[in-house]
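Only one protein chain is missing; all other protein chains are in place.
Chain IDs A and B follow the sequence of writing; residue 1 opens each chain.
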Amino acid sequence: MTNWMKRILVTGTMLAGLVTAAHADPFRIGYLIPNPVGDVGWSHELDAGAKAIQEHFGDKVEVQTVNSLGEGPDATRVMDKMAADGFNMLILGSFGYQQDGLKLAKRYPNLSVVHIGGYLNAKNFSTLAPRHYEAAYLCGMAAGMVTKSETLGVIAAFPLPEVLNIMNAYVLGAQSTNQSLKPVKVIWLNSWFDPAKEKASAESLASQGSDVIYSLFPGTPAPVAVAEQLGVYATVTHSDNTKYAPTKHLCAGQLNFGPVLIDKVQQAMDKAFKGDDVFAGVKEGTIAVAGLNNDLSADQKAQILATQDQMRAGTFNPFTGPIASNDGKDAVPAGTALDDAAIKSMKFLVKGIDTTIPN
Amino acid sequence: MDALVFVLAGAMATATPMLLAALGELVVEKAGVLNLSIEGMMAIAAAIAFMVTLGTHDHTLGLLAGVVSGVLLSLVFAMLVLVFMANQVAAGLAVGILGLGLSALLGRAYEGMTILPLAKLSIPVLSGLPVIGPVLFGQDVVVYLAFALAALIAWFLYATKAGLKLRVIGENPATAHALGLWPVATRLAAIAFGGAMAGLAGGYASTVLTPVWSQDMIAGRGWIAVALVVFGTWRPARIVVGAYLFGAVSLLGLALQALGIGIPSQLMTCMPYVLTIVVLVVISADKVRIRLNAPASLGENYRPTT
Partner (left out) sequence: MKFLGFWMEPRTETSPLSTLVIALITIALSIATMIGMFLLLGASPGVVLYSFFVEPLSSSYNLGEVLIKASPLILIAQGLAIGFRAKVWNIGAEGQLIIGAICASLLPIYWSDTDSAWLLPGMIVAGALAGMAWAGIAAFLRTKFNASEIIVTLMLTEIAKQVLYYLLTGALRDPSGYNFPQSVMFPDAGLYPTFGGEGVRANLSVFITLAMTVGCWIFVTKTFAAFRLLVGGVAPDAARYAGFSQRQAIWISMLIGGAAAGLAGVGEIAGPIGKLQPILSPGYGYAGIIVAFLGGLNPIGIFFAGLFMAVIYVGGDIALVSAGIPTSAPVVFQGLLLVFYLASSFFMRFKFRALPRERTATEGV
């Protein structure tokens, strides 16, 4: 590029910058999403959160989302560019952004950062984790109610930490409505975006008797769509997948990032940002069941929703003892309930799940 | 029992994209050209086929669109290799990357959408038979098409004059040219055919096998197709067997997990790849067989001097 072209470009950019600076500066939020945004799923719900923020605050904020970012040093570069460009707040939508997000927060004390899915905090670095397990328990109740083969199947991508507490809650919920369940079968995909493998996993579980298949953090809607084809019920995390399984969609753990994020944005705009650890569930409006199947009777639906109401009121903890783990030990003694820290660092599998995870 | 049916029946459909792509690559390699861009051709065909099927609700149109996009990308490769005399490995990798990037770029608005699946065939009495019913007679149309194409290609290569000419060009294009054959034109046709087959494979993957398109969905199956050609020592029947074997082994891992068998899932995910290496070693160690079937001029560009 020749010199005079460069000069024109730079001058032009500066002038443009001056012009926009003349208006009252909107509060600039950078929003990082790890994967392509589809119609359903984690990235979709993150994107919906971004849209909720923009809609709520209107002209006062400017949300710029970048998606399909991956989790390595490239994401860091984007974060850094946003910080250097003077963004006021960053919302990081994946666990992998934690370390570098934290370093960035230390270098830019005026930057507020919300990290979704982590466990480290700083004064201007807050973490947000959804209580997926609450909806998992409720969907488990539904699964226990409808299963005729008494066999439930689970498809999970990787044995991430939350996956364990979600799976456990699901099985506990099913066991609460169904005393004659056979061991729950689990398939670990070990890859994120392989619809052919997801479909094959659903077929594998169905061929061995599962009539409800739980897609835990699915990469694509393939397992849900295949469940419909095979005539088995589908439960799923993240989003209401009814459009992929019109007749067999049983229950979804619908995420809604809007309320909590709007709260955090308001905090940041009021210069009262807290670097806290937010574990948000039904009570905060972050998690709710959705897409309940009409095969469930009115009474059954009422029972599920009643338990949800209890969660909203804070009176129901799915991990209340006694709970036995699948290697025979007593994971949660009678009369006690797991606290947040214990839930987040759960390492055991409840009795009734038939799989192994590396220690 | 049901696990067995799942593995055997599922293997047919799972293997079909790899089989189709491998059959196409077989023809290309028999003509003496090594095309490593299969992954990219499958990816772009998957994206385009999905978009067309979503818009027109017609699977046939979608698959045709996939075929066309595969051919178009393969022509870029043909141009690099036949006209610009580029190194075939480099050209294949370049076009492959281009295809992968384009598929992600074009398809990004369609991430995670779904279409109605193509129905499996249901032949009156035969499909109802235990085990072999669903395995042999309950598949979708393209699975049978792949079988038919394998037979057709075998017939073309070994029972027709045109096939003989193609094989001669693959052995020694200069001599073929001296004999009055047209190496460049034949190779162009072969590359385009390979592109069509890879296109069909990719389109099948995104519109029939799973009614979903996702950015990285081909997940290395294009490379498996390249391996299959060597596996099958460049003979169609063996490529068919190899494809189904690979498909069955990848499903076996999933079936074992569903049975609750306590082998680490990562180990089972590795199985097909380890198997590929093992079979490859066994096949390649037989030097005589390789030399008999591998085209002698594979990978070398033909430089016409007249």
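Note that contacts are C-beta pairs under 8 Å (C-beta built on N, C-alpha and C of every residue); 3 or more make two chains touch, one makes a residue touch a chain.
These figures come from a predicted structure and were not determined experimentally.
Checked against the full complex, the one of B:L61, B:L75, B:L164 or B:L280 touching the unshown chain is B:L280. Only one residue from A:W42, A:F95 or A:F319 touches the chain missing from this view: A:F95. Checked against the full complex, the candidates B:L98, B:I132, B:L145 or B:A189 give a single residue touching the omitted chain, namely B:L98. One chain is missing from the display, and on chain B it is touched by residues 36, 76, 79-80, 83-87, 89-91, 93-95, 97-102, 104-105, 108, 174, 177-178, 215, 220, 223, 226-227, 230, 264, 266-267, 269-270, 273-274, 276-277, 280-282, 284-285, 287, 290, 303-306.
By the touch definition given at the top, chain A reaches the unshown chain through residues 1, 6, 9, 12-13, 30, 64, 66-74, 76-78, 80-82, 84-85, 95-96, 99-100, 107, 119, 158-161, 164, 190, 344-347, 357-359.
By our rule, only the chains that are shown with their structure count from here on.
Only residues 36-41, 44, 68, 153, 183, 185-201, 203-205, 207-210, 219-222, 225-226, 229, 243-244, 354-356, 358 of chain A touch chain B when the two sit together in their complex.
Contacts from chain B toward chain A in the complex involve residues 2-3, 5-6, 10, 14, 104, 108, 111-114, 117, 205, 209-212, 214-217, 219, 250-251, 254-255, 257-260, 262, 264-266, 269.
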